[in-house]
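Only one protein chain is missing; all other protein chains are in place.
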Amino acid sequence: MRALRLAWLTVVRQPARSCLGILGVAAVGALLFDMLLLSRGLILSFRDLLDRAGFDVRVVASDTLPFNGPRLEDATALARLIASLPEVEAVQQVRVADAETASGDFRRRIEFVGADPQARPMWTIVAGQDIAGRGEAALVINRHLAETLRLSPGSSMSLTGRCGEAQGAPPLAFTVAGIAEFPFDTATADTVAGALSAAGRLCGRTTEDTADLLVVRSRPDAGADAAAAAIRRARRDVHVVTSDDLVQQFNRTQFSYFRQISVVLATVTLFFGFLLIAVLLTVSVNQHLGEIATLRAIGLTRRRVVSGIVWESAMLVGAGGILALPLGTALSVWLDRILRSMPGVPTDLHFFVFEPRALVIHALLLAMAAIAAAAYPVRIVAALPIAATLRREAVS
Amino acid sequence: MVFQPTMTAAFLISVALLTQASPTAVEPAGILITRQLAESRGLTVGSVVKLATDPAGAHARLFRVDGIYEPTPDPMHFAQPQLDARMHLPDLLALEAGMPDERDRRGVTSINVALSDRDAERFALDVAARVPGLVGRATSAPDDRTNTFIVVERFHLAIAIVTVVGSAVFLLALMVMLVDERRSTVGILRLIGFTRRRILLQVFIEGAVIALAGAAAGILFALASQRLFNGFFQWRYDTTLVFLRITPSVVWRSLAMAVPFGIAASLVASWTFLRQQLLALIRR
Partner (left out) sequence: MTPIVEARSISRVFPMPAGPVTALRDVSLSIAAGDYLGVVGPSGCGKSTLLHVLGCVDVPTSGMLLFHDRDVGSLADTERSRLRLREIGFVFQRFFLLPMLTAAENVELPQAEAGAPRAERRRRTMELLEYVGLAARADHRPSELSGGEMQRVAIARALANRPRLLLADEPTGELDQGTGEQIATLLDRLHADGTAVVVVTHDPAIAGRARRLLRMRDGRIVDEAPR
């Protein structure tokens, strides 16, 4: 009769208590699992969005975030210089302009992304065609705009630049070539993409050679860090960030709150789970001291009896932990939906992202909690005075 | 009351270069800087600094630090260090004038208005009608920032719901065990002639006392934790923002949940035993 079997029999002899203990661990374990998903979810999702564009280095004029600072001057020459570096596979200029279009009686504000039509696009076509080879009047628009204005491939669209003091430039006519998904679009964003030159023409600045951002793809054998270093050597006056740098920067600032909250909640949750399993086991042991003393009296070693307690803890926490996974997954979908409704959050950005590492850490943490929870009841059992307990049980 | 031609308040400037400089013959204009900026750059009251909007430092102007202030924490940006400076509006406009691309100049982005009669909504409508293109908004009106906090509140509420469910399950498990310990006592009472109702009344009273005591202990623990959490996050983000606050409403809501849960758990657990045959209760 091994300790495992005895532990199993102890657990099943009181099914209500055991089921409640397992359910409680499941609830706590689900929350713990979700906090582990949250701890790196934003970083993984953000990284995925950055990688989706297909570029791993970004060049801007200053150390502010892209599109928030001054523009790069002589962008074409700069792009040519960067493209000539051996570590670089491709470079693309990106220029963003504010525009608007008529929507009934209102003017609808649009973000116009200008990029080289021949280069690999940073967006994903979901209907129609891309702008490549279709001239300066071709546009791709995002789903939200297409649904709101009931546009489809082939539709016409007129855009007017919002150019500050240069307001007054004539509207430009475009043709919708396709509908695309833009990685960083929010649910209500209205985004279009077109030729780089069209971005300048919106405000009547056809001769200006500036760009908000250069996106660079490094050669696979060189890597982003080598490409970034080469660009910095070639042009010390620009600011170069790799995708890793951006992720780290966001991790330190914008995402840090969720990382902190996930650590705090995971700690509190784990402590809660440990405390309650410890109480369950302690009360259970105290209720069965007579049986435990009997086992010791008939010759079971202290180690054998103690291992039964540890197995009991492992069973409760193990069963609860397994049940926690589907519960936690469902809960994470719900929580993710809540957080993604925050204004300004890209629709494809997720807060809770599964990675196998989270499973492993979850299992390890629960295992530690199970062992820690068994510590006090184990101490009771190990130090149990057999004779005194038998005497007490005889007269109680 | 805030008027905003769609851009943010002009007191945050895009400082591309901030250096200490030697005092000159021309008295530099005075500015106020945040404590965080002062600490990060080793500045004190009286320090003379150069500010420019150009990344290369072109068209820089000298300013004298007249004071250091603790910024009002911005819950939307608490994770970013508040490296801000405040200057007179003419000085800011003069600084921006050096920017080559007028599209990068923000100009006046908002005007704060204090009303004598405090009817902000009516005033906003009136001005919008008189000056088309101007957007007025009462400072108490909800905006995107409010939506963000609503979402965060829903998130925390969801977490709280899961925690409460887990706690309720465990509470029931504990009550089942505690009632089981008193199985033979209950059996003897029933043998003597106590009715189920009488025993449940006793359980109810005990459950209420335990639930109240437990809830009170939990609230005291939460109050102590509040200091810890706020202390940690304020240190971590170098801010005076309060992240966690146990308000009377929170206390009452906790009591309103914990006490009925505790009583219900003890009643449910007791009833599962009282339903059993009397002899089953007293037999070992």
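Order of writing sets the chain letters: A and B. Residues in each chain are counted from 1.
Just so we're on the same page, a residue touches a chain if its C-beta (ideal position, glycine included) is under 8 Å from a C-beta of that chain, and two chains touch if they have at least 3 such contacts.
Quick caveat, the model's predicted, so the values are computed rather than measured.
Interface note: of A:136, A:181, A:291 or A:348, the residue touching the hidden chain in the full complex is A:291.
Interface note: of A:109, A:232 or A:303, the residue touching the hidden chain in the full complex is A:303. Counting over the whole complex, chain A has residues 1-2, 9-10, 12-13, 290-291, 293-304, 385-387, 390-391, 393-394 touching the chain that is not drawn.
Note that in this section only the chains that are shown with their structure count from here on.
Within the complex formed with chain A, the residues of chain B that make contact are 14, 16, 54-56, 78-80, 101-104, 144, 147-148, 151-152, 154-155, 158-159, 162-163, 165-167, 169-170, 172-174, 176-178, 180-181, 229, 233, 236-237, 272. In the complex of the two chains, the chain A residues touching chain B come out as 14, 16-17, 20-21, 23-24, 27-28, 30-31, 61-62, 64, 68-71, 163-166, 237, 252-254, 256-257, 260, 264-265, 269, 272, 276, 279-280, 283-284, 287, 331, 334-335, 338-339, 341-344.
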